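Dropping the structure in here first, questions after.
Of the protein chains in this complex, one is absent; all others appear in place.
Letters A and B name the chains as they come in the text, with residue numbers starting at 1 for each one.
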Amino acid sequence: MTKKVILREKEVLHVSELAKLMLSQKECRIFLPQLSAIINFVSKLQKINTKGVVPTSQVTGLVNVFREDKIDKSRILSQKTALKNKEKTHNGYFIVPAVFGE
Amino acid sequence: MFSDLTIVSAIDLLRKRKLSSLELIKNCLENIRKKNAQYNVVLSVVDEEVLLKEAGEADKTDFSLPLSGIPLIHKDLFSTANIRTTAGSKVLNSYSPVYDATVVRRLKEAGAIIVGKANEDAWGHGSSGENSDFGPTLNAYDKSRVAGGSSSGSAVAVALGMCLASTGTDTGGSIRVPAAFNNLVGLKPSYGRVSRYGIIAMASSLDSIGHITKTVADSALLLSVTAGKDPYDATTLDKKVPNYPQLLKRKDLKGIKIGVPPEYLNVGRKVTPGMDKKLEQITESSLQKFKMLGAEIVEVHLPYTEPALETYYVLVPSEVSSNLSRYDGVRYGNDRTNFGDEAKRRIMIGTYSLSSGYYDAYYKTAQKVRTLVCKDFEKAFMQADVIFAPVTPTPPPTIGEHTGNPLSLYLSDIYTVPINLAGLAALSLPAGFVDNLPVGIQLIGPQLSERKLFQIGKSYLQE
Partner (left out) sequence: MKSKVRYEPTIGLEIHCELRTNSKMFCGCPANHFGKTPNTQTCPVCLGLPGALPVPNRKAVEWTIMVGLALNSTINPESKFDRKHYFYPDLPKGYQISQYDEPLCFGGFLATSSGKVGITRVHLEEDTGKLQHTQLDGQKVSLVDFNRSGVALIEIVTDPDIHSASQAKEYSQKLQNIIRFLGVSDCDMEKGSMRLEANISWGLGLGYKVEVKNLNSFRFVEKAIDYELKRQKQILETGETPRQETRGWSEKTNTTMTQRYKETAADYRYFPEPDIPPMEFSKEFIARIRKTLPELPQTLVERLVKQLKVRGDYAEILVSDKNLLSFFEKALEIAGKSQIGADVLAGYLVNSKVDIAKTSPEIFISLLHKQKSEKVSDISLIDTWVKEALENFPDAVTDFKQGKTNAISALIGYVMKVSKGKADAVLARDMIEKSLKKS
(Lines give C-alpha, C1' and ligand atoms only; values in the text may rest on other atoms or scores of the structure.)
Protein backbone atom coordinates (compact mmCIF):
# COMPACT_ATOMS: atom_id res chain seq x y z
CA MET A 1 0.00 0.00 0.00
CA THR A 2 1.48 3.33 -0.95
CA LYS A 3 1.52 5.91 1.77
CA LYS A 4 -1.48 8.16 1.31
CA VAL A 5 -0.55 11.45 -0.36
CA ILE A 6 -1.88 14.43 1.50
CA LEU A 7 -2.56 17.38 -0.73
CA ARG A 8 -2.70 20.67 1.10
CA GLU A 9 -4.84 23.66 0.33
CA LYS A 10 -1.81 25.87 -0.21
CA GLU A 11 -0.50 23.41 -2.81
CA VAL A 12 -3.79 23.66 -4.66
CA LEU A 13 -3.56 27.42 -4.48
CA HIS A 14 0.04 27.37 -5.75
CA VAL A 15 -0.81 25.08 -8.63
CA SER A 16 -3.82 27.16 -9.59
CA GLU A 17 -1.59 30.25 -9.62
CA LEU A 18 1.03 28.54 -11.79
CA ALA A 19 -1.76 27.63 -14.18
CA LYS A 20 -3.27 31.11 -14.02
CA LEU A 21 -6.68 29.76 -13.08
CA MET A 22 -7.36 32.56 -10.63
CA LEU A 23 -9.21 30.38 -8.15
CA SER A 24 -10.45 31.79 -4.89
CA GLN A 25 -9.51 30.12 -1.63
CA LYS A 26 -13.07 28.84 -1.41
CA GLU A 27 -12.80 27.20 -4.82
CA CYS A 28 -9.45 25.66 -3.87
CA ARG A 29 -11.14 24.14 -0.83
CA ILE A 30 -13.86 22.62 -2.99
CA PHE A 31 -11.40 21.08 -5.43
CA LEU A 32 -9.08 19.79 -2.71
CA PRO A 33 -10.78 16.44 -1.94
CA GLN A 34 -11.32 15.66 -5.63
CA LEU A 35 -7.72 16.44 -6.53
CA SER A 36 -6.46 14.51 -3.53
CA ALA A 37 -8.40 11.45 -4.59
CA ILE A 38 -7.02 11.64 -8.10
CA ILE A 39 -3.43 12.24 -7.00
CA ASN A 40 -3.68 9.33 -4.59
CA PHE A 41 -5.00 7.15 -7.36
CA VAL A 42 -2.17 7.97 -9.76
CA SER A 43 0.47 7.78 -7.05
CA LYS A 44 0.11 4.02 -7.21
CA LEU A 45 2.44 4.26 -10.22
CA GLN A 46 5.36 4.80 -7.90
CA LYS A 47 5.01 1.23 -6.64
CA ILE A 48 5.94 -0.16 -10.05
CA ASN A 49 9.49 -1.22 -10.75
CA THR A 50 10.63 1.00 -13.61
CA LYS A 51 14.33 0.59 -13.13
CA GLY A 52 16.13 0.74 -16.47
CA VAL A 53 12.96 1.51 -18.39
CA VAL A 54 13.33 4.24 -21.00
CA PRO A 55 10.51 6.80 -20.89
CA THR A 56 8.22 7.01 -23.94
CA SER A 57 7.51 10.51 -25.24
CA GLN A 58 6.25 9.61 -28.68
CA VAL A 59 4.79 6.47 -30.22
CA THR A 60 5.27 7.08 -33.94
CA GLY A 61 8.92 6.11 -34.10
CA LEU A 62 9.52 9.10 -36.35
CA VAL A 63 12.76 11.11 -36.19
CA ASN A 64 14.08 14.16 -38.03
CA VAL A 65 10.86 15.56 -39.42
CA PHE A 66 11.55 19.02 -40.81
CA ARG A 67 10.22 21.59 -43.24
CA GLU A 68 12.31 23.44 -45.82
CA ASP A 69 13.12 27.09 -45.16
CA LYS A 70 10.49 28.49 -47.54
CA ILE A 71 7.81 31.11 -47.07
CA ASP A 72 4.32 29.62 -47.12
CA LYS A 73 2.07 32.35 -48.47
CA SER A 74 -1.03 30.17 -48.26
CA ARG A 75 -1.14 30.32 -44.48
CA ILE A 76 -0.19 33.96 -43.86
CA LEU A 77 -3.14 35.82 -42.36
CA SER A 78 -4.01 39.37 -43.24
CA GLN A 79 -3.95 41.78 -40.32
CA LYS A 80 -7.74 41.91 -40.34
CA THR A 81 -8.02 38.14 -40.20
CA ALA A 82 -5.43 37.82 -37.46
CA LEU A 83 -7.39 40.29 -35.32
CA LYS A 84 -10.79 38.91 -36.28
CA ASN A 85 -11.57 37.14 -33.03
CA LYS A 86 -11.03 40.17 -30.84
CA GLU A 87 -13.62 42.92 -30.79
CA LYS A 88 -11.31 45.57 -29.43
CA THR A 89 -7.95 46.11 -31.08
CA HIS A 90 -5.88 49.24 -31.69
CA ASN A 91 -4.21 50.24 -34.94
CA GLY A 92 -3.50 46.64 -35.83
CA TYR A 93 -2.33 45.62 -32.36
CA PHE A 94 -3.89 43.35 -29.77
CA ILE A 95 -4.56 45.15 -26.49
CA VAL A 96 -3.82 43.83 -23.02
CA PRO A 97 -3.98 45.59 -19.67
CA ALA A 98 -0.54 47.00 -18.83
CA VAL A 99 2.07 44.46 -17.87
CA PHE A 100 4.44 45.79 -15.26
CA GLY A 101 7.97 44.91 -14.55
CA GLU A 102 9.65 44.50 -17.90
CA MET B 1 -35.66 4.92 -46.15
CA PHE B 2 -33.40 7.72 -45.03
CA SER B 3 -32.69 6.09 -41.68
CA ASP B 4 -31.30 3.03 -43.48
CA LEU B 5 -28.99 5.06 -45.68
CA THR B 6 -25.27 4.67 -45.33
CA ILE B 7 -22.67 6.74 -47.16
CA VAL B 8 -21.92 3.86 -49.50
CA SER B 9 -25.59 3.27 -50.36
CA ALA B 10 -26.28 7.02 -50.62
CA ILE B 11 -23.41 7.60 -53.03
CA ASP B 12 -24.69 4.74 -55.14
CA LEU B 13 -28.20 6.20 -55.25
CA LEU B 14 -26.86 9.70 -55.92
CA ARG B 15 -24.79 8.47 -58.83
CA LYS B 16 -27.82 6.63 -60.20
CA ARG B 17 -29.81 9.86 -59.74
CA LYS B 18 -32.32 7.99 -57.59
CA LEU B 19 -31.58 10.39 -54.79
CA SER B 20 -30.45 14.01 -54.67
CA SER B 21 -28.08 15.71 -52.29
CA LEU B 22 -30.81 18.30 -51.75
CA GLU B 23 -33.13 15.61 -50.40
CA LEU B 24 -30.39 14.31 -48.16
CA ILE B 25 -29.58 17.71 -46.72
CA LYS B 26 -33.23 18.59 -46.24
CA ASN B 27 -33.75 15.35 -44.35
CA CYS B 28 -30.84 16.10 -42.07
CA LEU B 29 -32.09 19.59 -41.37
CA GLU B 30 -35.54 18.21 -40.63
CA ASN B 31 -34.11 15.79 -38.07
CA ILE B 32 -32.12 18.58 -36.50
CA ARG B 33 -35.21 20.75 -36.29
CA LYS B 34 -37.25 17.99 -34.73
CA LYS B 35 -34.78 16.54 -32.29
CA ASN B 36 -31.94 18.89 -31.46
CA ALA B 37 -33.70 20.73 -28.67
CA GLN B 38 -34.47 17.47 -26.87
CA TYR B 39 -31.17 15.69 -27.36
CA ASN B 40 -28.82 18.69 -27.42
CA VAL B 41 -26.74 17.27 -30.25
CA VAL B 42 -25.42 20.10 -32.40
CA LEU B 43 -24.12 23.40 -31.11
CA SER B 44 -23.96 25.20 -34.44
CA VAL B 45 -25.79 24.53 -37.68
CA VAL B 46 -24.60 25.96 -40.96
CA ASP B 47 -27.00 28.48 -42.47
CA GLU B 48 -29.80 26.68 -44.32
CA GLU B 49 -29.44 28.82 -47.41
CA VAL B 50 -25.76 27.94 -47.64
CA LEU B 51 -26.45 24.24 -47.20
CA LEU B 52 -29.16 24.14 -49.83
CA LYS B 53 -26.90 25.97 -52.23
CA GLU B 54 -24.05 23.52 -51.66
CA ALA B 55 -26.38 20.57 -52.10
CA GLY B 56 -27.70 22.11 -55.29
CA GLU B 57 -24.12 22.52 -56.57
CA ALA B 58 -23.38 18.88 -55.76
CA ASP B 59 -26.51 17.80 -57.62
CA LYS B 60 -25.17 19.47 -60.75
CA THR B 61 -22.09 17.24 -60.75
CA ASP B 62 -21.82 13.58 -61.63
CA PHE B 63 -20.98 12.67 -58.03
CA SER B 64 -17.57 11.39 -59.05
CA LEU B 65 -15.87 12.50 -55.83
CA PRO B 66 -15.73 9.91 -53.01
CA LEU B 67 -18.18 11.87 -50.83
CA SER B 68 -20.06 14.07 -53.28
CA GLY B 69 -23.09 15.65 -51.65
CA ILE B 70 -22.80 13.63 -48.44
CA PRO B 71 -23.83 15.45 -45.22
CA LEU B 72 -21.32 15.25 -42.38
CA ILE B 73 -21.08 16.77 -38.92
CA HIS B 74 -17.77 17.68 -37.28
CA LYS B 75 -17.01 17.37 -33.59
CA ASP B 76 -16.67 20.88 -32.22
CA LEU B 77 -12.92 20.38 -31.68
CA PHE B 78 -12.38 20.60 -35.43
CA SER B 79 -11.46 24.04 -36.77
CA THR B 80 -13.96 24.93 -39.49
CA ALA B 81 -13.25 28.26 -41.15
CA ASN B 82 -15.90 30.86 -40.37
CA ILE B 83 -18.08 28.31 -38.60
CA ARG B 84 -18.35 28.73 -34.84
CA THR B 85 -16.10 26.26 -33.01
CA THR B 86 -16.43 25.99 -29.23
CA ALA B 87 -14.65 22.78 -28.12
CA GLY B 88 -17.73 22.42 -25.93
CA SER B 89 -16.43 25.22 -23.72
CA LYS B 90 -17.58 28.68 -22.68
CA VAL B 91 -14.00 29.86 -23.25
CA LEU B 92 -14.60 29.57 -27.01
CA ASN B 93 -18.30 30.39 -26.97
CA SER B 94 -18.01 32.90 -29.79
CA TYR B 95 -14.81 31.74 -31.46
CA SER B 96 -14.75 31.47 -35.23
CA PRO B 97 -11.66 29.83 -36.72
CA VAL B 98 -9.93 31.54 -39.63
CA TYR B 99 -8.73 28.28 -41.14
CA ASP B 100 -9.86 24.71 -41.78
CA ALA B 101 -8.34 21.68 -40.12
CA THR B 102 -6.59 19.45 -42.65
CA VAL B 103 -9.22 16.74 -42.16
CA VAL B 104 -12.01 19.27 -42.71
CA ARG B 105 -10.34 20.41 -45.91
CA ARG B 106 -9.77 16.87 -47.19
CA LEU B 107 -13.38 15.89 -46.57
CA LYS B 108 -14.59 19.09 -48.26
CA GLU B 109 -12.37 18.44 -51.24
CA ALA B 110 -13.86 14.96 -51.43
CA GLY B 111 -17.28 16.55 -51.86
CA ALA B 112 -18.70 16.30 -48.34
CA ILE B 113 -21.10 18.96 -47.06
CA ILE B 114 -20.62 20.14 -43.46
CA VAL B 115 -23.98 20.46 -41.82
CA GLY B 116 -22.95 21.56 -38.33
CA LYS B 117 -20.76 21.17 -35.25
CA ALA B 118 -21.39 18.56 -32.64
CA ASN B 119 -21.66 18.98 -28.88
CA GLU B 120 -18.99 17.29 -26.78
CA ASP B 121 -17.37 17.13 -23.36
CA ALA B 122 -15.51 20.42 -23.13
CA TRP B 123 -11.99 20.06 -24.57
CA GLY B 124 -12.53 16.30 -24.90
CA HIS B 125 -12.47 15.81 -21.15
CA GLY B 126 -14.82 12.99 -20.35
CA SER B 127 -16.40 9.74 -21.45
CA SER B 128 -20.07 10.50 -20.83
CA GLY B 129 -20.79 13.87 -22.49
CA GLU B 130 -21.75 15.41 -19.15
CA ASN B 131 -18.77 17.77 -19.10
CA SER B 132 -20.05 19.95 -21.91
CA ASP B 133 -20.42 23.58 -20.88
CA PHE B 134 -23.58 23.58 -22.98
CA GLY B 135 -25.34 20.68 -21.29
CA PRO B 136 -24.99 16.97 -22.01
CA THR B 137 -26.11 15.29 -25.21
CA LEU B 138 -28.67 12.59 -24.46
CA ASN B 139 -28.38 8.99 -25.58
CA ALA B 140 -30.28 8.49 -28.86
CA TYR B 141 -31.91 5.32 -27.46
CA ASP B 142 -32.81 6.55 -23.98
CA LYS B 143 -33.01 10.16 -22.95
CA SER B 144 -32.28 9.40 -19.30
CA ARG B 145 -28.89 7.97 -20.25
CA VAL B 146 -25.60 9.48 -21.25
CA ALA B 147 -24.55 9.48 -24.87
CA GLY B 148 -20.99 8.57 -24.00
CA GLY B 149 -18.10 10.93 -24.62
CA SER B 150 -16.32 12.92 -25.41
CA SER B 151 -17.64 12.77 -29.01
CA SER B 152 -21.20 12.61 -27.66
CA GLY B 153 -22.91 14.84 -30.22
CA SER B 154 -21.04 13.17 -33.07
CA ALA B 155 -22.49 9.76 -32.23
CA VAL B 156 -26.05 10.87 -31.52
CA ALA B 157 -26.13 13.00 -34.70
CA VAL B 158 -25.55 9.90 -36.79
CA ALA B 159 -28.00 7.82 -34.76
CA LEU B 160 -30.73 10.46 -35.15
CA GLY B 161 -30.21 10.98 -38.86
CA MET B 162 -28.80 14.50 -38.62
CA CYS B 163 -25.96 13.43 -40.91
CA LEU B 164 -24.64 10.26 -42.47
CA ALA B 165 -21.39 10.25 -40.49
CA SER B 166 -19.48 12.45 -38.12
CA THR B 167 -15.90 13.10 -37.16
CA GLY B 168 -14.53 12.67 -33.67
CA THR B 169 -11.35 12.47 -31.66
CA ASP B 170 -10.25 9.61 -29.42
CA THR B 171 -7.67 10.27 -26.71
CA GLY B 172 -8.89 7.64 -24.22
CA GLY B 173 -12.01 6.20 -25.82
CA SER B 174 -13.82 9.33 -26.95
CA ILE B 175 -14.92 7.85 -30.28
CA ARG B 176 -15.34 4.24 -29.21
CA VAL B 177 -17.50 4.87 -26.16
CA PRO B 178 -20.19 7.10 -27.72
CA ALA B 179 -20.24 4.86 -30.82
CA ALA B 180 -20.81 1.79 -28.61
CA PHE B 181 -23.49 3.60 -26.59
CA ASN B 182 -25.43 4.52 -29.73
CA ASN B 183 -25.18 1.31 -31.72
CA LEU B 184 -22.64 2.62 -34.21
CA VAL B 185 -19.20 1.86 -35.60
CA GLY B 186 -16.39 3.98 -34.14
CA LEU B 187 -12.88 4.09 -35.59
CA LYS B 188 -9.86 5.18 -33.62
CA PRO B 189 -7.07 5.11 -36.22
CA SER B 190 -3.43 4.55 -35.26
CA TYR B 191 -1.90 7.68 -33.78
CA GLY B 192 -0.33 9.59 -36.65
CA ARG B 193 -2.47 7.98 -39.37
CA VAL B 194 -4.68 11.07 -39.62
CA SER B 195 -3.51 14.68 -39.31
CA ARG B 196 -4.21 16.59 -36.11
CA TYR B 197 -3.59 19.97 -37.71
CA GLY B 198 -6.49 22.26 -36.92
CA ILE B 199 -7.99 20.03 -34.30
CA ILE B 200 -8.03 21.60 -30.87
CA ALA B 201 -5.45 19.64 -28.95
CA MET B 202 -6.24 17.69 -25.83
CA ALA B 203 -3.23 15.40 -25.25
CA SER B 204 -0.86 15.85 -28.17
CA SER B 205 0.83 12.45 -27.97
CA LEU B 206 -2.44 10.52 -27.64
CA ASP B 207 -5.08 12.40 -29.69
CA SER B 208 -6.32 10.24 -32.55
CA ILE B 209 -8.54 11.64 -35.29
CA GLY B 210 -11.37 9.37 -36.42
CA HIS B 211 -15.04 9.10 -37.14
CA ILE B 212 -18.38 7.50 -36.29
CA THR B 213 -20.42 5.74 -38.95
CA LYS B 214 -23.26 3.27 -39.34
CA THR B 215 -21.13 0.67 -41.08
CA VAL B 216 -17.58 -0.54 -41.38
CA ALA B 217 -17.67 0.11 -45.12
CA ASP B 218 -18.50 3.78 -44.45
CA SER B 219 -15.67 3.96 -41.93
CA ALA B 220 -13.21 2.59 -44.47
CA LEU B 221 -14.37 5.11 -47.05
CA LEU B 222 -13.90 8.06 -44.71
CA LEU B 223 -10.45 6.90 -43.63
CA SER B 224 -9.33 6.64 -47.23
CA VAL B 225 -10.07 10.37 -47.52
CA THR B 226 -8.69 11.61 -44.20
CA ALA B 227 -5.57 9.43 -43.78
CA GLY B 228 -2.07 10.28 -44.93
CA LYS B 229 0.97 12.40 -44.19
CA ASP B 230 0.39 16.12 -43.66
CA PRO B 231 3.29 18.59 -43.95
CA TYR B 232 1.52 20.71 -41.33
CA ASP B 233 1.62 17.91 -38.71
CA ALA B 234 5.10 16.57 -37.92
CA THR B 235 3.67 13.53 -36.15
CA THR B 236 1.83 12.08 -39.14
CA LEU B 237 3.17 8.76 -40.39
CA ASP B 238 4.66 8.76 -43.86
CA LYS B 239 3.38 5.31 -44.78
CA LYS B 240 1.25 4.90 -47.90
CA VAL B 241 -2.53 4.87 -47.38
CA PRO B 242 -4.09 1.59 -48.54
CA ASN B 243 -7.27 1.78 -50.62
CA TYR B 244 -9.36 0.73 -47.64
CA PRO B 245 -12.77 0.56 -49.35
CA GLN B 246 -11.37 -1.80 -51.99
CA LEU B 247 -9.76 -4.08 -49.43
CA LEU B 248 -12.75 -5.02 -47.30
CA LYS B 249 -13.64 -8.39 -48.73
CA ARG B 250 -12.87 -11.44 -46.71
CA LYS B 251 -14.50 -14.83 -47.00
CA ASP B 252 -14.22 -15.80 -43.39
CA LEU B 253 -11.89 -15.39 -40.45
CA LYS B 254 -9.93 -18.61 -40.85
CA GLY B 255 -6.31 -18.05 -39.89
CA ILE B 256 -7.11 -14.98 -37.82
CA LYS B 257 -5.97 -15.16 -34.22
CA ILE B 258 -8.05 -13.09 -31.83
CA GLY B 259 -6.37 -12.38 -28.51
CA VAL B 260 -8.39 -12.18 -25.34
CA PRO B 261 -6.72 -10.74 -22.23
CA PRO B 262 -8.09 -12.25 -19.01
CA GLU B 263 -6.86 -9.11 -17.23
CA TYR B 264 -9.52 -7.08 -18.98
CA LEU B 265 -12.44 -8.93 -17.46
CA ASN B 266 -10.76 -9.39 -14.08
CA VAL B 267 -9.48 -5.87 -13.85
CA GLY B 268 -12.75 -4.50 -15.10
CA ARG B 269 -14.55 -6.23 -12.26
CA LYS B 270 -12.02 -5.02 -9.72
CA VAL B 271 -12.05 -1.46 -10.91
CA THR B 272 -15.79 -1.15 -11.28
CA PRO B 273 -17.19 -3.72 -8.92
CA GLY B 274 -20.31 -5.38 -10.11
CA MET B 275 -19.40 -5.27 -13.74
CA ASP B 276 -22.63 -5.68 -15.54
CA LYS B 277 -23.49 -9.36 -15.90
CA LYS B 278 -25.64 -8.89 -18.98
CA LEU B 279 -22.84 -6.97 -20.66
CA GLU B 280 -20.48 -9.81 -19.85
CA GLN B 281 -22.89 -12.20 -21.56
CA ILE B 282 -23.07 -10.09 -24.69
CA THR B 283 -19.30 -9.75 -24.72
CA GLU B 284 -18.95 -13.51 -24.42
CA SER B 285 -21.44 -14.22 -27.20
CA SER B 286 -19.66 -11.69 -29.43
CA LEU B 287 -16.49 -13.64 -28.92
CA GLN B 288 -18.33 -16.81 -29.92
CA LYS B 289 -19.43 -15.11 -33.11
CA PHE B 290 -15.79 -14.60 -34.10
CA LYS B 291 -15.14 -18.26 -33.38
CA MET B 292 -18.02 -19.29 -35.60
CA LEU B 293 -16.58 -17.16 -38.39
CA GLY B 294 -13.46 -19.27 -38.20
CA ALA B 295 -11.18 -17.22 -35.98
CA GLU B 296 -8.97 -18.83 -33.40
CA ILE B 297 -9.28 -17.46 -29.89
CA VAL B 298 -5.99 -17.23 -28.01
CA GLU B 299 -5.15 -15.94 -24.59
CA VAL B 300 -2.86 -12.92 -24.39
CA HIS B 301 -1.65 -11.08 -21.33
CA LEU B 302 -1.70 -7.38 -20.63
CA PRO B 303 -0.41 -7.17 -17.05
CA TYR B 304 -0.04 -3.39 -17.16
CA THR B 305 -3.73 -2.76 -17.80
CA GLU B 306 -4.49 -1.19 -14.43
CA PRO B 307 -1.30 0.93 -14.30
CA ALA B 308 -2.22 2.11 -17.79
CA LEU B 309 -5.18 3.93 -16.31
CA GLU B 310 -3.03 5.63 -13.71
CA THR B 311 -0.44 6.53 -16.36
CA TYR B 312 -3.16 7.99 -18.54
CA TYR B 313 -4.39 10.24 -15.74
CA VAL B 314 -0.93 11.68 -15.25
CA LEU B 315 0.17 12.08 -18.88
CA VAL B 316 -3.10 13.38 -20.28
CA PRO B 317 -3.71 16.10 -17.67
CA SER B 318 -0.05 17.10 -18.05
CA GLU B 319 -0.38 17.60 -21.80
CA VAL B 320 -3.80 19.17 -21.28
CA SER B 321 -2.43 21.71 -18.81
CA SER B 322 0.13 22.67 -21.44
CA ASN B 323 -2.23 22.73 -24.43
CA LEU B 324 -4.76 24.88 -22.60
CA SER B 325 -2.14 27.51 -21.74
CA ARG B 326 -2.81 29.36 -24.97
CA TYR B 327 -6.32 30.32 -23.84
CA ASP B 328 -5.43 33.63 -22.24
CA GLY B 329 -8.08 35.74 -23.90
CA VAL B 330 -5.52 37.97 -25.66
CA ARG B 331 -6.09 36.94 -29.28
CA TYR B 332 -9.40 35.08 -29.07
CA GLY B 333 -11.82 33.54 -26.62
CA ASN B 334 -12.97 34.44 -23.14
CA ASP B 335 -10.66 34.47 -20.14
CA ARG B 336 -9.57 31.49 -18.08
CA THR B 337 -12.26 31.88 -15.44
CA ASN B 338 -14.58 30.42 -18.07
CA PHE B 339 -13.04 26.97 -17.85
CA GLY B 340 -15.46 24.36 -16.46
CA ASP B 341 -14.72 22.28 -13.38
CA GLU B 342 -13.36 19.22 -15.17
CA ALA B 343 -11.00 21.36 -17.25
CA LYS B 344 -9.80 23.10 -14.11
CA ARG B 345 -9.23 19.75 -12.38
CA ARG B 346 -7.22 18.36 -15.28
CA ILE B 347 -5.19 21.53 -15.63
CA MET B 348 -4.33 21.40 -11.93
CA ILE B 349 -3.47 17.69 -11.89
CA GLY B 350 -1.29 18.24 -14.94
CA THR B 351 0.42 21.33 -13.57
CA TYR B 352 1.10 19.45 -10.32
CA SER B 353 2.56 16.46 -12.18
CA LEU B 354 4.91 18.65 -14.20
CA SER B 355 5.90 21.00 -11.44
CA SER B 356 9.30 21.21 -9.87
CA GLY B 357 9.74 18.51 -7.27
CA TYR B 358 6.98 16.32 -8.67
CA TYR B 359 8.08 15.85 -12.28
CA ASP B 360 10.16 12.73 -11.62
CA ALA B 361 7.68 11.01 -9.34
CA TYR B 362 4.68 11.65 -11.58
CA TYR B 363 5.34 12.66 -15.18
CA LYS B 364 8.60 10.82 -15.74
CA THR B 365 7.38 7.70 -13.93
CA ALA B 366 4.22 7.72 -16.02
CA GLN B 367 6.31 7.95 -19.19
CA LYS B 368 8.23 4.88 -18.09
CA VAL B 369 5.07 2.91 -17.34
CA ARG B 370 3.83 3.99 -20.78
CA THR B 371 6.80 2.11 -22.20
CA LEU B 372 5.73 -0.97 -20.26
CA VAL B 373 2.17 -0.67 -21.58
CA CYS B 374 3.52 -0.45 -25.14
CA LYS B 375 5.64 -3.54 -24.54
CA ASP B 376 2.56 -5.41 -23.26
CA PHE B 377 0.88 -4.92 -26.61
CA GLU B 378 4.04 -5.67 -28.61
CA LYS B 379 4.22 -9.06 -26.92
CA ALA B 380 0.51 -9.68 -27.31
CA PHE B 381 0.60 -8.96 -31.04
CA MET B 382 3.24 -11.60 -31.50
CA GLN B 383 0.61 -14.14 -30.53
CA ALA B 384 -2.55 -12.58 -31.95
CA ASP B 385 -3.53 -10.54 -34.99
CA VAL B 386 -6.02 -8.44 -33.09
CA ILE B 387 -7.14 -8.15 -29.51
CA PHE B 388 -10.77 -8.39 -28.49
CA ALA B 389 -12.12 -6.32 -25.62
CA PRO B 390 -15.23 -4.72 -24.19
CA VAL B 391 -15.50 -0.97 -24.65
CA THR B 392 -16.91 -0.07 -21.24
CA PRO B 393 -17.57 -2.02 -18.02
CA THR B 394 -21.26 -1.08 -18.05
CA PRO B 395 -24.06 -0.15 -20.45
CA PRO B 396 -24.69 3.61 -20.72
CA PRO B 397 -25.03 5.02 -17.18
CA THR B 398 -27.85 7.34 -16.23
CA ILE B 399 -27.18 11.03 -16.39
CA GLY B 400 -25.76 12.29 -13.13
CA GLU B 401 -24.61 8.87 -11.94
CA HIS B 402 -20.98 9.97 -11.58
CA THR B 403 -21.53 13.59 -10.64
CA GLY B 404 -19.40 14.75 -7.72
CA ASN B 405 -17.05 11.82 -8.11
CA PRO B 406 -14.81 12.39 -11.11
CA LEU B 407 -12.55 9.50 -10.19
CA SER B 408 -15.36 6.98 -10.58
CA LEU B 409 -15.86 8.14 -14.15
CA TYR B 410 -12.13 7.83 -14.87
CA LEU B 411 -12.21 4.18 -13.78
CA SER B 412 -14.66 3.28 -16.54
CA ASP B 413 -11.98 4.15 -19.12
CA ILE B 414 -10.05 1.00 -18.25
CA TYR B 415 -10.59 -0.75 -21.63
CA THR B 416 -9.99 2.20 -23.86
CA VAL B 417 -7.06 4.23 -22.55
CA PRO B 418 -4.26 1.64 -22.88
CA ILE B 419 -4.77 1.68 -26.65
CA ASN B 420 -4.14 5.42 -26.80
CA LEU B 421 -0.99 5.19 -24.71
CA ALA B 422 0.42 2.73 -27.22
CA GLY B 423 -0.84 4.64 -30.28
CA LEU B 424 -2.67 1.58 -31.62
CA ALA B 425 -5.68 1.31 -33.91
CA ALA B 426 -9.08 0.22 -32.60
CA LEU B 427 -12.53 -0.28 -34.04
CA SER B 428 -15.61 -0.37 -31.83
CA LEU B 429 -18.54 -2.34 -33.18
CA PRO B 430 -22.17 -2.56 -32.06
CA ALA B 431 -22.59 -5.78 -30.09
CA GLY B 432 -26.23 -5.74 -29.13
CA PHE B 433 -28.45 -4.38 -26.39
CA VAL B 434 -28.67 -4.67 -22.63
CA ASP B 435 -32.15 -3.64 -21.47
CA ASN B 436 -32.63 -1.82 -24.78
CA LEU B 437 -29.40 0.09 -24.29
CA PRO B 438 -26.71 -0.30 -26.98
CA VAL B 439 -23.38 -1.80 -26.01
CA GLY B 440 -20.28 -2.44 -28.06
CA ILE B 441 -17.10 -4.49 -28.32
CA GLN B 442 -13.79 -3.38 -29.74
CA LEU B 443 -11.06 -4.87 -31.88
CA ILE B 444 -7.56 -3.58 -31.23
CA GLY B 445 -4.75 -3.85 -33.73
CA PRO B 446 -1.08 -2.81 -34.00
CA GLN B 447 0.00 0.47 -35.59
CA LEU B 448 -1.37 0.74 -39.16
CA SER B 449 -3.62 -2.34 -38.91
CA GLU B 450 -6.80 -0.51 -39.95
CA ARG B 451 -7.22 -2.63 -43.06
CA LYS B 452 -7.32 -5.82 -41.04
CA LEU B 453 -9.65 -4.32 -38.45
CA PHE B 454 -12.07 -3.28 -41.19
CA GLN B 455 -12.04 -6.75 -42.72
CA ILE B 456 -12.67 -8.52 -39.43
CA GLY B 457 -15.26 -5.95 -38.35
CA LYS B 458 -17.13 -6.24 -41.62
CA SER B 459 -17.26 -10.02 -41.28
CA TYR B 460 -18.48 -9.77 -37.72
CA LEU B 461 -21.29 -7.39 -38.66
CA GLN B 462 -22.14 -9.45 -41.73
CA GLU B 463 -22.22 -6.31 -43.85
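Operating definition for what follows: contacts are C-beta pairs under 8 Å (C-beta built on N, C-alpha and C of every residue); 3 or more make two chains touch, one makes a residue touch a chain.
Everything quoted here is computed from the prediction, not taken from an experiment.
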item	value
Touching residue (missing chain; options B:332, B:377 or B:454)	B:332
Sole contact to the chain not displayed, among A:4, A:26, A:51 or A:67	A:67
Sole residue of B:119, B:355, B:371 or B:447 that reaches the chain not shown, by the stated touch rule	B:355
Positions on subunit B where the hidden chain makes contact	77-79, 85, 87, 92, 95, 97-99, 101, 196-201, 203-205, 231-235, 318-319, 321-322, 324-328, 330-332, 351, 354-356, 359, 363
Touch residues of subunit A, complete complex, unshown partner	18, 20, 57-58, 60, 62-73, 75-79, 82-83, 90-99, 101-102
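Heads up, the rule we're going with is that only the chains that are shown with their structure count from here on.
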item	value
Separation of mean Cα positions, subunit B and subunit A [Å, integer]	23
Residues of subunit B defined as touching subunit A within the complex	95-96, 98-99, 191-192, 205, 231, 234-235, 237-238, 307, 310-311, 313-314, 321, 325, 328, 330-333, 336-337, 339, 341, 344-345, 347-349, 351-353, 355, 361-362, 364-372, 374, 406-407, 410, 421-423, 447
Contacting residues of subunit A [partner subunit B, same complex]	11-12, 15-16, 18-23, 31, 34-35, 37-39, 41-46, 48, 50, 53-60, 62, 65, 67, 75, 77, 81-82, 84-86, 94, 96
